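The structure follows.
A single protein chain has been omitted from the complex, and every remaining protein chain is retained in its original position.
In order of appearance the chains are A and B, and numbering begins at 1 in each one.
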Amino acid sequence: MKKLITATIAATLLASTALQAAEVKIGFVTTLTTGAAVIGKDQQNAVNLAVKHMGGKMGALDINLIFADDGFKPETGKQATDKLVKQDDVDFVAGYIWSHVLLASRKSVLDAGKFLISANAGPSPVAGKLCHENFFSSSWQNDQTPMAMGEVLNQKGVKSLYVIAPNYAAGKNMVAGVKRTFKGEIVGTDMTKWPTQLDFSAELAKAKASGAEGLFVFYPGKAGGAFMKQYQQAGLKSSLPLYTTFTVDALSLPKFQAAKFNDVLGSQFTQQWDPTLDNEQNKRFVADFRKEYGSYPSFYAAQAYDSIFLIKSAVEAVKGDLKNMDGMRAAMKSASYPSVRGKYTYGNNHMPIQNFYLREVVAGADGAWTTKVVKTVYEGHQDPYAKDCAMQ
Amino acid sequence: MNIIGKITIAGMLILAIVPPVLLLSGQAFYMDLATRLVILGIGAVSLNLILGFGGMVSFGHAAFIGLGAYAVGIPAYHATYGEFEMVASYNGLFHIALAVGFSALFALFTGAISLRTKGVYFIMITMAFGQMAYYFFLSLDVYGGDDGLTIDVRSELPLINLDSPMQLYGLSYVSLLIAMLLVNRIVNSRFGMVLQGTKGNAERMATLGYNTYYYQLLAYVISGAMCGYAGFLLGNFTTFISPDMMHWTRSGELMFMVILGGASTALGPILGSSLFILLEEILSSFTIYWHLPFGLLLILVVLFIRGGLMGLFKSKSGELK
Partner (left out) sequence: MDYTLLFVQVINGVQLGLLLFLVASGLTLVFGILDFVNLAHGSIYMIGAFICASLTFYLGNFLLAVLVALPLTGLVGYAIERFVARKLYEKDHLDHVLGTFGLILVLDTSAHLIWGPEGISVPLPLWLDGQVEIFEGAVIPTFRLLIIATGLGVAGGLVWLVNYTRLGMLIRAGASNRTMVSALGIDIKTLFALVFALGSMMAGLAGMLISPITEASIGMGGQIIITAFVVIIVGGIGSMKGAFIAAIIIGLIDTLGRAFLDSLFELVMSENAAETAAPAVSAMMIYILMAVILAVRPQGLFPPKVR
């Protein structure tokens, strides 16, 4: 009798896992409302394209995608995350454009024992003290990109720098990052109200009066467009050259082009990815993305696309056994999936160790504005917080 | 018992039974929803005391919720990460004392100034004080500023474990009941009569020899303190706090809850908060453009429904206030 009961329970358990395992549920948290929804839409497009390229399947499992809106607010993002974890019982939570949203939401995912894949945000705590075995990034740690820019500034021989950035988690990391590698003098820093401040007249006047040789800014999303225009209207191009990270992207370039804002051509910034990087995965991604949606993908899209392939590599490594967390973790840690940025590895904190390139805005072959790679700034660069992470 | 009383009791019974049953049947998310609704219900009940019964339209009430939440977050932060040992503590009673105390103080200070003004000026000055609180916490780099503050350890209370969703809900529900009874007692006391009389005709009350300013100020302070307590619960519930909780749009939402359900009724604010949260949840699951129908509904309620949902019941029962 006892055996029978055990057997029945075992059979039921098996049946239920088999039933559950028919699909892999992925929750994707991004911004679908407010003006920042333009980024969310780009990510959503990339994720849908990734699923299409996979034929809707990861191994034998069907992909069940659930998009959730963070409303550009940490609190709303956390609520959306809670719902994905508690209500939809997803296997993976991916996405997160904004550092403060990720910081607010991470605990909900990790406490529930699920995997958390950041497709953009890389605030310093999750790379350092708050690193977690179930957290992976398909993007970068916030400090890395501005560190690369600091290096570029050194190579260009810039001696003094004025820094303007928004006052939130990522903005602070960006400033810290550029200060980390820039060898000259930082003559002034302005942190502006985020995300409401879009008029930078006071800050630009200060930057100009400071007599710095260069101006470093970080303004993602629509603030980036606003900043670029005001910089141009202030006529600072010759006296105070501009160096940016995450401020000009494939989302703002078509707008600039429509407005014939030619000053943007030739502006340079650092990044871990570019649409011209020469690998099979990237070529297919960029070509199909353009065919499907009619514009170049942004880096947000590229990372979102990667995040889904990263998850696929984990699911396939354990042959669809989603209970095998260790197996999936090991598979992701090996970063053996085809990334659009080319091969990279993971550090002990599950942040990418990867190349950083200097990109420049150019008119593409068909006239649409895009970017090209000028040079490689860093090869195999690791973020500075890895040493604070207790994981090995 | 009249129909309003019956509906009130029925509503409170539903809130007592349905969410725990949902939790036990594995629907943890709906329990979350219910907890949020009950906690915001306390905030709405407190606002109703001054808005509904006192005629003081406070457009900055979300500030008290935020103050209460930070009264949990800041001591817990220092208890976890050190420094500033004077306040470092996980003790929930201490958090409650801080939440209620600071909210009352803030209400006393801002109320004393705001109540010098009337009408639209009052609406706008309370909003200004709310925004001040919002920007104040935005400026505190130590506690995350704009990024908000994650509460790693919930408040520790005797006999109650707030980590258990059921117990947290239980505490919130009982608190809501107490808040409703408290408001009921206040409204029906001599103090409450003067308060309502002031709403109707301040000059008459003044000629009758009442110093209406102090009556209104006391009501404002009580309301702020209650709302601060709701903030204590909300902080423990979300385990994440950010200045966003104090933004003027949040104050607007609280006002809407009160009006939607029916101001100056006992159950109104709770009906309002329930409907608000459920609608938000349901509409946003259909479309990302859910603000459109939501806004339309708001306009329609204001234009066509006198006295909110409770008003509907009243007119049905043919009973006038």
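Methods note: a contact is a pair of C-beta atoms (placed from the backbone, for glycine too) under 8 Å apart; a residue touches a chain by one contact, two chains touch by 3 or more.
For clarity, every value in this text was computed on a predicted model and none was experimentally measured.
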Residue among A:57, A:206, A:283 or A:372 that touches the chain left out of view: A:206
Selected from B:124, B:202 or B:279 as touching the chain missing from the view: B:124
Where chain A meets the chain that is not shown, the residues are 33-38, 40-41, 167, 189-193, 196-199, 201-203, 205-206, 208-209, 222, 225-226, 229-230, 232-235, 251-252, 255-256, 258-261
Which parts of chain B face the unshown chain closely enough to count as touching? 51, 57, 59, 110, 113-114, 116-121, 123-125, 127-129, 131-132, 135-136, 138-141, 145, 248-249, 252, 255-256, 259, 289, 291-292, 294-299, 301-303
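Basically, only the chains that are shown with their structure count from here on.
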Chain A and chain B: spacing of chain centres that average the CA atoms, whole Å: 37
Quick check on the complex: what are the chain A residues that touch chain B? 32-33, 37, 69, 73-75, 78, 82-83, 86-87, 99-100, 103-104, 107, 167-169, 193-194
Touching chain A in the complex, chain B uses residues 27-29, 32, 138, 145-148, 150, 238-240, 242, 244-245, 284, 288, 291
